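A protein chain is absent from this complex, but the other protein chains hold their places.
When the chains are written out, they are named A and B in that same order, and each has its own residue count from 1.
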Amino acid sequence: MPDKPNLRSTAKAFVYLAPALLVLGTFTIYPIVESFLLSFYTDYDYFHDRVYRLGFDNYLYLLKDPEFHLALRNTAVFVIGVVPISIALSLGIALMLYRPIPLRSFFRTVYFLPTVTSVVAVAVVWRWIFHSDYGLLNFGLGLLGIQPVRWLTDPRWALPALILFAIWKSLGYNIVLFLAGLSNIPETYHLAARLDRAGPWRRFWSITFPLLWPTTFFVSIVSIIGAFKVFDEVYALFGGSPGPLSSALTLVYYIFVKFYREQDYAVASAAAYVLFLITFLLTVIQLWIGRKRTAV
Amino acid sequence: MIRDALSRGTILFLLSLGAALMLLPFAWMISTSLKAPNEVMLMPPKWMPSEWHWDNYVRALTMAPFGRYFLNSVLVTALSTLGELITTILAAYAFARLSFWGRDFLFSLLLGTMMVPGEVLLVPNYVTLARLGWIDRYEALIIPWTASVFAIFLLRQHFLFVPKELGYAARVDGAGDFRFLWTIMVPIVRPAIVTIVVLKAIGSWNAFLWPLIVTNSREMRTLPVGLTAFTTEAGTAYELLMAASAFVIVPMIVLYLLLQRSIVEGLARTGIKG
Partner (left out) sequence: MRVELEGLSMRFGDVTAVDRLDAVIESGELVALLGPSGCGKTTTLFLLAGLYRPTAGVIRFDGAVVNDVPPERREIGMVFQNYALYPHMTAFDNIAFPLKVQKIPKNRRREMVLEMARLVRIESLLERKPAQLSGGQQQRVAIARALVKRPKLLLLDEPLSNLDARLRLEMREEIRRIVSNVGITTVFVTHDQEEAMSLADRILLMREGRKVQCDAPDMLYLRPAHRFVAEFLGNPPINLLSARVGAGGRCLLLNGGTPLTDLPEDIEPLPPETPVVVGIRPEDFRLEAAGVALGDPSACRGKIAGRVAVRETTGRETLLRVETCAGAVRVLAPTGKAPHPGTAVVLTVEPSALHLFHPETGESLRKIPQGLPKAASGVQLA
């Protein structure tokens, strides 16, 4: 637009922006600032908006709190357990689904189904599948001669059960992203490589994989950030508890407990900012690598 | 590629195996939901109910106020989607087509907030709502969700792709900005709007943590919150639990099957940014 902004045009624009800004200002921008400040309140009466003392106590508390350490460790294990497997599986499935094959649209529909359904609702059936005595999973393992596992009640197996559930839930979204990425790779490269007599594996590793790398990288970052924020799955799978002996206590669950159960708003805010710091660093890495790639 | 390396038959077999694993929980949910109580807990499991107990659904849905939960979910989903649509269309138009002071700054500020995880907002928002006296009311379930930076960003990108000449033509034809926006811009970007609506509706229908926190009474629960409460209320009556879960899942599955294309394309669009 060549028109320069003036008072009139600015006033008009803000009429258009007002509804969105009112909501976003109140429920997004203000709380970001407020939460940050809150994480430094050490002596306060939040409901009456009185603060008596500020400091780093809340962060120091997190540093020393074994529960928080546990939550960080569990979250890290969860991320490491879910992301690589989910990405490898969804990449494989996307490659198989990419070009015409009988029932292709049926397969796409099916793989995507878990993505649109409520975590809480499918968790109910997964609890039933994980049931120690009557669950399908232990029945299946029994057929292979494996002793039943107490998936949801044994602290050693709670996290693996959670990971299994999360992989099932996350596959569809990643497949869709990979399919979109694959459709951006021009067919001509494959034809050229074929003419150069490159075999199928050679073509995958020297053409598809490098050209798909930006997508893979993007999917990884999105998955990692998403996995760091896991909550619904934990709450629903373990019936409103963080698993046996807190064995599935994750970062967001920790925030939830501090905020909702213990009403320790300041510590909850500090923990939320630790989460923000982690996701922020991941985003920065993504932008940095993204820029480096485009610069080359 | 893989399909050259593996035979067609192998690919079909692998895909079918995967599909079966993806579908198994849904099938098991439906099957269990139709069983008589004494058939539920059997080892080895009974794959199909010997008699189809549709009455399980009636029992489950009357045991807890699922009708109310359902209405709440419909209301919350519909109103927050409608609200988000209106705020998004107006704001995206301003960012795409109006010139005003501080536009770039404001836009960057909003984009910046996308990096902040929603969990950071939890505590202050809860307190804000408490101060407004909205806890355990529809306002708390709806109003904070009636604007989305992501949706504004997505729609603005689509608005920018509409040729500027259309705006000039509309002005020469005598249409003001407001009329131009609703009668020309909005119909042109309809696919993007469908994407926004569908993603919002799914997200809103499935939302859990927020409704869990801001509702106290049974009457205000949405389906996911009501369902988790029901898991303790129903105890080990798995056939009833499965019936209730199916009741929560089915509307989204129907919506998904109807609008599959725009949902999948919409999601792909959220991922591939240029």
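We adopt the following convention: a contact is a pair of C-beta atoms (placed from the backbone, for glycine too) under 8 Å apart; a residue touches a chain by one contact, two chains touch by 3 or more.
Only a predicted model underlies this, so the values are computations on that prediction, with no experimental measurement involved.
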Legend entry - Listed residues B:I184, B:A229 or B:I253, member touching the removed chain: B:I184
Legend entry - Chain not shown: contacting residue from B:F13, B:W52 or B:Y168: B:Y168
Legend entry - Hidden partner interface residues of chain B, rising order: 163, 165-166, 168-175, 179, 184, 187-188, 190
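Please note the rule applied: only the chains that are shown with their structure count from here on.
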Inset, instruction - With chain centres taken as the means of their Cα atoms, state the distance from chain A to chain B in Å. - result: 16
Inset, instruction - Going by the contact rule at the top, pick out the chain B residues touching chain A in the complex. - result: 1-6, 8, 11-12, 14-15, 18-19, 21-26, 28-29, 32, 40-45, 83, 86-88, 90-91, 93-94, 97-103, 106, 109-110, 113, 115-128, 130-131, 143-144, 146-147, 149, 152, 164, 177, 202, 205-206, 208-209, 212-213, 223-225, 227-228, 231-232, 238, 241-242, 244-246, 248-249, 252-253, 255-257, 260, 263-264, 267-268, 271-272
Inset, instruction - Could you pull out which chain A residues touch chain B in their complex? - result: 1, 3-5, 9-10, 12-14, 16-17, 19-21, 23-24, 26-32, 34-35, 38, 46-47, 89, 92-93, 95-99, 101-103, 106-122, 124-129, 133-134, 136, 139, 168, 171-173, 176-177, 179-181, 184, 190, 200-201, 203-204, 208, 215, 218-219, 222, 225, 229, 231-232, 235-236, 239-240, 252, 255-256, 259-260, 265, 268-269, 272-273, 275-276, 279-280, 283
